[in-house]
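After this line comes chain A, so read on.
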Amino acid sequence: MEEPSFSGLFTPGELITDDPMWMRGHGTYTGQDRKTYSSVAGKLQRVNKLLTVKQLNGRYDPLVGDHIVGRITEVGNRKWSVELGATQDASLQLGSVNLPGGVLRRKSDDDELNMREFLKEGDLLNAEVQMVYQDGGCALHTRSLRYGKLRNGMLCTVPPNLILRQVTQSHDLEGGVEAIIGANGYIWLRQSQGQKPEQQTTRKANGLNRLEQDSDAALIFKDTNDEISIQTRQTISRYYNCIQALADCEMMIFGSRLREIYEASLVYADAAELLKIEVKQDLCRQLK
Partner candidate 1 sequence: MSRYEIYSPEGLRVDGRRYNELRYFKCALGTHAHAADGSAMVEMGTSQVVCTVKGPQEPQQRSSMDTKKAVLRVNVHVAPFSSITRTKHTSNEKQLQELSMNLEETFADVVLAHLAPRTEIIVDLHVLAQDGNIMAGCVNAMCLGLIDAGVPMLDFIASVGVALADSVPLLDPNHIECSELPNLTVGVTGKSNKASLVIAEKRILLDRIKPSLDLAIMGCKTVHDIMDEQVRIRLNSLEDRIKR
Partner candidate 2 sequence: MNILENSSGSAQRALGEAPLRINIICAVNGPLEAKHRDELPQHASLEVVYRRNIGIPMIRERFIQDRVHSAILSVIKRDAYPRSVIQVVVQALDSCHDADISFYSEISEGINTACLALVNAGIELSALVVAKSYIITDEGEILDLNQPLRKKTIESKHAVAFRIAQNTEPKLVLCESSGPVKDDLFMKMLRKAENDTKLLAEEEFRKTIVDSL
């Protein structure tokens, strides 16, 4: 019996093991001869007796708990469809959204009719993956004040496999900019909000009055941008170019690296210089 090699890379159709004791997971299949073969190009992983081949490239594969950034594509019957770069659009149920009026508010028929007032086609939002279905679809929720509609900034998309999954995906960066790094490779860069979400939650824990809670929730669905200073705008675009540089050099992207590359990029006074390929490569070489 052939022992599978657990550090190995496999290509489609390659024999993983002929030992029937293993369970086959994603990226594998059993042939007519009951042997286990790989169905994608990737790295073999083992969890107890489960064998999976994890592909190293491709579209975003949602996992429960991922913090993602997505775009509303459709307002449907009691749910929104959200495009997030996965094989299928995710669904966001009306019931998984905090509506103005407090967490415990019951959803009324009016809410169902007014869904477009909360989120409409084309709106960007950040949310968390609540559940993953077997066919690759998933359900989202925004039941936390951290999540909701996005504004005051710009979107930067990179291949999802460049994102390092971390405990916190939103980072307050140098220069009054905040980055929300969606696990799906969509990164939202925006002007820092005065108060941190943590503070909000602590405040809430202290027992707030109903009115203040309302205004917090209303903020989630606010459509208009605040006034943003020209410096902040320039800083945002510098971060944008930094991220593009990382993506072009196929470097992983995470919070501390963003800070690092931003520092390094300050050598170039004009953020537009970061668009040059030599500059990009030079910056990426400087990183650890």
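Quick note on the criterion: a contact is a pair of C-beta atoms (placed from the backbone, for glycine too) under 8 Å apart; a residue touches a chain by one contact, two chains touch by 3 or more; residues count from 1.
Criterion applied: all candidates are chains of the complex that A comes from, given by their letters.
Fair warning: this is a prediction, and the values are worked out from it, not measured in the lab.
A.B. asks: Between 1 or 2, which touches chain A here in the complex?
C.D. replies: Looking at every copy, the candidate touching chain A is 1.
A.B. asks: Provide the residue numbers of chain A that touch candidate 1 in the complex, in ascending order.
C.D. replies: 9, 11-13, 27, 29, 37, 39-43, 55-59, 73, 83, 87-89, 135-137, 159, 161-162, 247, 250-252
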